[in-house]
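Note that one protein chain is taken out, while the other chains of the complex remain in position.
First chain written, first letter: the chains are A and B, and each begins at residue 1.
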Amino acid sequence: MRKMLPVLLTALLVLSACSAKPSTSTLKVFNWGVYIDDAVIAEFEEKYDAKVVYDNFESNEAMYTKLQGGEKYDVLVPSDYMIERLIDEDKLQKLDFSKIPNYEGIIETLKGLPSDPTNEYSVPYFWGNVGLLYNTETVDLADLEEQGWNILINTKYAGKVFIYDSERDAFMIAYKALGYSANSTVPAQTEAAYQWLRKLNSTMDPAYVTDDVIDNMIEGVKDIAVMYSGDAAYIVTENESMAYFVPREGTNLWVDSMVIPSDAQNPDLAHKWINFMLEKEVALMNTVYVGYTTPVQEVFDEVTGEGGDYEGIEAYIPRTGDEHDETFRYDEDLKRILSDLWTKVKAQ
Amino acid sequence: MVGVKKNRWFAPLAIGSVLLFFYLPILIMMIFSFNDSRSLTGWSGFSTQWYEALFKDREMMKAVYTTITIALASTLVATFMGTITAIGISKSRKLIKELILTVNNFPILNPEIVTAIGLMLLFSSLSITKGFYTMLIAHIIFSTPYVILSVLPKLRQLDADTAEAALDLGATPWQALFKVIIPQIMPGVVSGALIAFTMSFDDFVISYFVTGNGVKNISILVYTMSKRINPTINALSTILVVIITFALILINVVPNMKKKERISIE
Partner (left out) sequence: MKGFANLVRPYMVWIFGGIVIPMLLIVLYAFTKHGNSVMAFQFTLDNFIKFFDPVFVKVLMKSFEVAVVTTLLCILLGYPIAYIIANVNEKIQTLLLLLITMPMWINMLVRTYSWISILSDKGLINGFLVYLNLSPIKMMYTDFAVILGMVYNFLPFMILSIYTALAKMDKAIIHASYDLGANRTQTFLRVVFPLSLSGVISGITLVFLPAVSTFVIPKFLGGGQYMLIGNLIENQFITVGEWNFGSAISMIMAAIIMFSMYMTRRFDRDIEETSKGGGVVW
């Protein structure tokens, strides 16, 4: 043992020396899972001689909690309502758009969003809506068209439904199914939505999933799934019997954008990252790999045009201009109430 | 042979069924790590693509490196600290002994998640950035109690007279410690170190709560990757299974071979 000790200690020293490389610039990015083409990260690191520490979160809420716990990042990619909250709480810094010339190429309708009306804090990354992915062979399109979101409490499909484990999306669906606004703060409506979800939970035997729904639906494990448009676009290319449907009651139109927290340690590199993501080649790689709709106009035109990867795929082009579609707004009290109620729905 | 003798076929059937139960998922995982497609249910042909992908995957290699380094480092510290503490405990007053052993039991008796959140709260309150070092500290904290519990029984069984004899023969207390006590408790130290290593290598819950800064160990990586079907996980696991099998065979066969040598020499 005594002879082993010096050997072990030396080994440890060598190992730790290997990891202590001279510090080049480090960029810490916090993003959704499977939301980037990994090759893009490598390209960025090479181009800017930097090291990227890339971390994932499963939901806006989990991201926020991580920040609360003291984690510092340079770039975050939250959804619109979460950005609204962060701006409200003074947690973001204003962007220096002179460092983001590629911003010019952003689709016009994605500028001046309700979450950041003066366009000072965020730059769009991906956008889309929420809908139902269904198996054309086992689900009646007529049912979908007639019942919309209420098909999720249609016991005809009991045991064959995937629900996304996201409190805001679940409540949005409930609100819309009942004809209310997804941002409703009326207690009676929230209570009704809660009851609707409880009914779903107890009569439909749903499975609550997050990203694991993607591979499950490619394998056709269930017949209907609540799905983000980007994932739907990907699945539809992998499984031909699947199709995407957006109910007439309306849905949530969302935009995930890149922001820089106020306590970012490398804001300069962060700006470079944001600009890099909007470069035509990079945005193209990302959207083709991930499946979500790109905010860069030129790339959007290319992939939806002739010969493009997403030509003819409805899921890729979120419908705009429907008056029933809403973007989420942030409301502190509503958030707390929904959090609680959602935990209770699942705990049933 | 003791006790009730059941029919001849029962025992092999029972053991066989249990072993099948234990090894079925492992075998399937190993088989599908060579699958040509991404599917975990349909076989499309033999391929080593997932192994290639594994070694090219930066995240995975980083996680493996992190896991090994933390396991080695925490085992070293925990074994050292645990052993000297156990020795100290055996020489302490009853009150101190009881006190330390009671607190020492907390990480063992508490559910992992409670230890995990306690540590998370600790690091957050002190505004310590979570990452590699917090994971290392956490691993040392939960491993050391096991080392202590492994070494203490050996100390109790120790023949106190041998150490006294050494002192009488003119050895200093430190010499007595290193030349008499430690060799005798070595089996306890070694098994304590093994337990510490395994617990650190396999840890998920505590690591998950105390890490940050993109630092992940293998368990955390599997957890985050499990959302999408990723046969590279199967490839990594297969490699681990093979290594573990070798290690276990070595540990069990080598001592037997040495025994045979000694016997044949005699």
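Here is the rule we go by: contacts are C-beta pairs under 8 Å (C-beta built on N, C-alpha and C of every residue); 3 or more make two chains touch, one makes a residue touch a chain.
A quick note: this is a predicted structure, and the numbers were derived from the prediction, not measured.
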item: Contacts of the hidden chain among displayed chains; value: A, B
item: Contact residue for the chain not shown (choose from A:K72, A:K280 or A:K346); value: A:K346
item: Absent-chain contact - pick from B:L54, B:I141, B:I185 or B:V215; value: B:I141
item: Residue ranges of chain B at the interface with the undisplayed chain; value: 1-5, 11, 14-15, 18-19, 21-26, 28-29, 32, 40-41, 81, 84-85, 87-89, 91-93, 96, 100, 103-104, 106-107, 109-115, 117-122, 125, 137, 140-141, 144, 146, 149-150, 152-153, 163, 167, 173, 176-177, 188, 191, 194-195, 198, 202, 204-205, 209, 218-219, 222-223, 226, 233, 237, 240-241, 244-245, 248, 252
item: Interface with the undisplayed chain - residues on chain A; value: 58-59, 61-62, 64-66, 68, 159, 165, 201, 206-210, 216, 219-222, 339, 343-344, 346-348
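Simple rule for what comes next: only the chains that are shown with their structure count from here on.
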item: Whole-Å separation of chain centres (CA-atom averages), chain A against chain B; value: 37
item: Sites on chain B touched by chain A in the complex; value: 39, 41, 65, 69, 72-73, 76, 120, 124, 127, 129-130, 178, 182, 186, 189, 212-214, 224, 226-229
item: Residue ranges of chain A in contact with chain B within the complex; value: 1-2, 8-9, 11-12, 15-16, 19, 28, 33-34, 53-56, 66, 69-72, 210-212, 214-215, 219
